[in-house]
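Step one of this worksheet: look at the structure below.
One protein chain is absent from this view; the other protein chains keep their places.
We call the chains A, B and C, going by the order they appear; numbering starts again at 1 in every chain.
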Amino acid sequence: MIRMTTDSIDPDALRRELFDPAAGGYCAFEGWVRNENEGHEVLRLEYEGYEPVAVAEGEKILVEAAGKFPYLRAHCVHRTGMLEIGDCAVWVGVASAHRDEAFKACRYIIDELKHRLPIWKKEHYTNGDSGWVNCERCAEHAHGG
Amino acid sequence: MIRMTTDSIDPDALRRELFDPAAGGYCAFEGWVRNENEGHEVLRLEYEGYEPVAVAEGEKILVEAAGKFPYLRAHCVHRTGMLEIGDCAVWVGVASAHRDEAFKACRYIIDELKHRLPIWKKEHYTNGDSGWVNCERCAEHAHGG
Amino acid sequence: MKTITVRYFAMFREQAGVNEETLSLDATTAADVFEHTKARHGSSEPAGHCKVAINDEMADWTSPVEDGDTVLLFPPVAGG
Partner (left out) sequence: MKTITVRYFAMFREQAGVNEETLSLDATTAADVFEHTKARHGSSEPAGHCKVAINDEMADWTSPVEDGDTVLLFPPVAGG
């Protein structure tokens, strides 16, 4: 299950939904708004997403992850709107029989999600400026020449 | 920080202790008591640990992880005593600037912890039997010949 | 000429100054629509970093567009 919300994310409630008596390992990832990006002091982050396509693409990613790293349950929630430092922007949780699949599926999901879902973030800096953040792979590509 | 407890683990409270305004990624792992091991139906698990050495060795592991995958904060709690199916036996949480270090440090910590800390588990099976579980690497070694 | 509704997101929306507009244009593929809007709004973002959806389905730049389609233009994404 993947969903988008403008409410604050409740990791503990989400985690409980993944309980399964056959699960021996649980891995979660959270993306938090941090106070700095590439040398700029960040005040807050504004997330914009296009839900119909984000949810469809997210479901594909969960199915792909299950094919590669069979897990028992996985959920993902992405928040949009204006977020403050320390807020949880994205949460991914995976429960599986053993820890290897939980770690690998969780990592796969967050990595794919970050560069495939139509979600954008605008950083608001302490100096009053703001700017859209480019995707990681674009940045890597650009840095690589 | 690493600690051992006989109380139930509260992941949400532990997670809050890792908040850091410079943290952009948070990875957590939990080991849950599952209902099956190597074909045996498990009723409950009994954990025994030797705290003075477990804590000293755990602190070493956290320092090693910080050297390999610089993170901002990491905690670990291992529970001992009699645990039921679904109970959280061990929790590891890592907050770091970026997600790669959080995932890798978290994985390193749980992997090392599982084979270095003086902690043992005895499985109680539905048929009334019980047995000490051998360490993963011993089992791998034995299976490998 | 085809009637195509174009929806802009994030940076593209700010460049266009509108969320959405309906254009009459000669376009065979999604790339044609993108090039048209880039010229129209003075954007220089290379298509390689961007994504496109047609009628809420992820598509390729070579995907054909039909009269009445809605084309969604996604600038470089950065979730998480």
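Keep this in mind: a residue touches a chain if its C-beta (ideal position, glycine included) is under 8 Å from a C-beta of that chain, and two chains touch if they have at least 3 such contacts.
All values derive from a computational prediction rather than experimental measurement.
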Chains still shown that are in contact with the chain withheld from the display: B
Candidate in contact with the missing chain, chosen from B:A28, B:V42 or B:V90: B:V90
Of B:E17, B:E48 or B:D129, the residue in touch with the unshown chain: B:E48
Contact with the hidden chain (one of B:A28, B:V42, B:I85 or B:L117): B:L117
Contacts of chain B with the absent chain, listed as residue ranges: 31, 47-50, 52-54, 56-57, 78, 89-90, 110, 113-122, 132-136, 138, 141
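As a convention for this text, only the chains that are shown with their structure count from here on.
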Chain centroid nearest the full-protein CA centroid: A
Gap in Å, rounded to a whole number, between the CA centres of chain C and chain A: 25
Numbers and ranges of chain B residues touching at least 2 other chains: 99
Where chain C touches two or more other chains, by residue: 80
